[in-house]
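A protein chain is absent from this complex, but the other protein chains hold their places.
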Amino acid sequence: MVKYIGKRLIYMFLTMFLIATATFFLMQTLPGSPIASYNKLNESQRAIVEKKYGIDKPKPVQYAIYMKNLAKGDLGTSFVFKGKSVNDLLVNRFKPSFILGAQAMVFGTVVGILLGMLAALRQNTFWDYGSTFFAILGISIPSFVFASLLQYWIASEWHLLPVGLWNDGWKSSILPSIALAMGPLALSARFIRTEMIEVLNSDYITLAKAKGANGYEIAFKHALRNALIPLVTVLGPVAAGLITGSLVVEQIFAIPGIGEQFVSSIMTNDHATIMGTTLFFSAFLIVVIFIVDILYGIIDPRIRLSGGKS
Amino acid sequence: MEKILQVIDLELSFHTFAGEVKAIRGVSFDLHKGETLAIVGESGSGKSVTTKSIMRLLPETSSEFKNGEILFDGKDLTSLPESGMQKIRGKDISMIFQDPMTSLNPTMPIGKQVMEPILKHQKVSKAKAKEVAIELLKMVGIPNAEVRYKMYPHQFSGGQRQRIVIAIALACNPKILIADEPTTALDVTIQAQILELMKDIQKKVDTSIIFITHDLGVVANVADRVAVMYGGRIVEVGTVDEIFYNPQHPYTWGLLSSMPSLDLEEERLYAIPGTPPDLLNPPVGDAFALRSEYALKIDLEQAPPMFQVSDTHYAATWLLHPNAPKVEPPATIIERMKTFRGSRYYEGTDGNLGGEA
Partner (left out) sequence: MQLDKQQLPPEKFERVVIDTDSAERISKPSLSFWQDAWLRLRKNKAAIVSMVVLVLLVLMALVGPHLNGRSGDVQNLRHANLPPKIPGIEKLGIFNGVGELGGQKLDLYEVKKVDEYYWFGTDGLGRDLFTRLWEGTQISLLIAFIAALIDVVIGVAYGGISGYFGGRTDDVMQRVVEILIGIPTLIVVILMILIMEPGITAIIIAISITGWIGMSRIVRAQILKFKGQEFVLASRTLGASHNRIITKHLLPNILGIVIINTMFTIPSAIFFEAFLSFIGIGLQPPAASLGTLINDGYKVMEFQPYVLLFPALVISILMIAFNLIGDGLRDALDPKMKD
C-alpha cells in the first residue's frame, strides 16, 4: 500500500510538472499578447510594464522564475486586475464555486442513488423506464442548455428564484446547483442501477432471501452497500464534469466563482490567471482521482487486506 | 414414516424471450422426517429448479407454477403469500448453495450473516444471537470462532465458507435442509469433510435433507433414498440400494454405467450419447427415448406412468409394462443386479423373488 501510494504521488508530481511546463510554453505561443490591452501606452511605458510583470527577460529565465515561484505556491500576478496576485483571485472566488460544487455533488449523488435503486428494484416497470429515461436526459442534455432553460423558466418567467448573481444567500445557489447536479445525478443513477441489478442476481442475495430476509432488508442491508462501493470510482469523472459544468453554469448565472473567472481570463488574455486556474483545476482533479483510488481500497473489505488496487 | 413435505404433480415454467421453458413437468415426491433424499440428474434436468421452487426463490416475474402443490406443515407453498414464505425461509426450510465463494455477502462480517436468521426468526437479544452464532460456527468446525466472527468472507477458504453457509442454514434448526450441490465446487478432500459434517449434523439436529447432486459417489455416501430426474420429470425413485443395485430405467442404467468404478474392470468409461432435451419444445413421450438404445415405439408417443417395482421403488419406463419385451441391461448393471436380493439377476441363495412388475 505504501509503495503504491508513493508511486502514485510521483506520477502526480510528474503530471503536474508537465502540465505547468506545457501551460507556460503554450501561453508564450498565444496569438494575443497580454500587453495588447495596454495599446495606448508608448514605448517607454510598455518597457516599464513589461519589466513590472517580468516579461522583458528571455523565455528560459521567465520559465525558471515561474517554476521557482510555483514551487513556493505563488501563481504570479494577474495582468488584468492590476497588482492582484492570482492566488488572491482564486481564494476570493473559491467559496461560491465550492458551495455550488458541493451542493450539486451531494444532491446529485443522493437523488441519483435513490433513482438507480428504484430502477433496479422495480426492473422493467414504469419506475425503471422512467428513471432510466431521466438519467439519459441528464447525461445527454448539455449543462449549458439545461442551465439556460432553468434560468428562463424558473427565474425569468416565473420569478421563483433569482436570475443570477451571488447576493441572495442560499437562494442564489439553488438554480446553479441543480443545473450542475444533473451530471452526477444521471451518472450515479445509471451506475447504481447496473450495479444493483448485478448484485441482486448474485448468490449471496439468494442466500439472504433463503434466510427469510424481506425486500427492504435485501435492498438496503445486503445489496446497497455492495452496489455503492464501486460508485466511488465514478467520482473522478463526476468531479471533472462538475468543473466543465461550472465554467458555463457560473457564466450563465453570473456567479463570481473560479469557473467564471477562468472564462473571463481567457477572454481578456490574462495569461497569469489562465495558467494559475489551469494548474488549480488540474491539481484538483488529480488529487480527487488519487483520493478515489485510495478510498476504494479502504471501503472495500476485499481489497483492504490484500493491499492496494493493482 | 411421517411425511414432512409432499410435492404433488408439480409443473413449473419459465417465460423467456425464446418462449415458455417447461422446466418441471409433473414432479411428485415425499420427504420423510429425518431422511436424506438425494435428487440426481444432469444439468438442466430440473433438480435445482425443483428445490428452488420449494423455497420459492425463483424470480417471480419470469417463473410460473402451472400445476400441482407443495404441501408443508399443512400449507401449500405454491400459493402462500411472499410474507408467509419469508417466515418459513431460513426457519423451517433452509438452503445451502453450490458455490461458497459467491454465496456469502462480501461486505458483511460472517458473524453478522450467521446472526441474521436468528434475529429474524427468534425473539432473542443481539448478545444471545451472537452467542448462538459463535456456537454454530464452532459446531461446523470454524476454529477460533470468537475471533473469526468479525472477519469477512474473503478471509476464509472455500471449505470454511461452505461451513459458514451450513451454519447459517442451521441457525434456526430447520425441519428441512436443502443442499444444492453443496460439494461440487470444492476440492475432493474438502468434499469428504463437508459430507461428514452434514451427516454429523443430521444426527445431532434430526433434520430432513434434500440433497441435490450429479455425483453418484456422493449419493451412495449420504442418501437414504434417491430420485433420478430427467427432462423435468422424476424417472425413477427408490432406496439407495434399489437405485444402485436394481435400477429399472435406461437413464439410471446410463448414469450408473458412466460412473467410474474400481471394482469393475471396464475397458472404457461409458458415456450417455446425445444431449439433454430442449425444454422449450420437450419431446413427446419418454424424454430419454431419443438417447436410449432401449427405446420402444410407444416411448415416442406417450409418456410412461410410474410403474411400481417394490413398496419403495418406482420407475417411469415402458420397459416395466407387461407387454414390453425383456431387454438385457448393460453388462455392468447386470453385475450390480446380481448382488441385489429381489432383482431378476440375483445370484444369491435366497431364491429369485422376481424383479419385474
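Order of writing sets the chain letters: A and B. Residues in each chain are counted from 1.
Everything below uses one rule, namely that a residue touches a chain if its C-beta (ideal position, glycine included) is under 8 Å from a C-beta of that chain, and two chains touch if they have at least 3 such contacts.
Everything quoted here is computed from the prediction, not taken from an experiment.
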Contact list for the unshown chain, restricted to visible chains: A, B
Residue in contact with the excluded chain [from A:F98, A:Y152 or A:F220]: A:Y152
Sites on chain A contacted by the missing partner chain, in the whole complex: 11-12, 14-15, 18-19, 22-23, 26, 29-31, 136-137, 139-142, 144-145, 148-149, 151-152, 156, 194, 198, 240, 243-244, 247-248, 251-252, 263, 266-267, 274, 278, 281-282, 285-286, 289
Touching residues on chain B - with respect to the absent chain: 17, 28, 273-275, 278, 281, 289-301, 304-308, 314, 318, 321, 323-325, 327, 357
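Following the convention adopted for this analysis, only the chains that are shown with their structure count from here on.
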Residues of chain B touching chain A in the complex: 55, 57, 61, 83, 86-91, 94-95, 97, 99, 102-108, 116-117, 120-121, 152, 154-155, 165, 168-169, 171
Contact footprint of chain B on chain A as seen in their complex: 124, 202-204, 206-214, 221-222, 225-226, 229, 300-302, 305
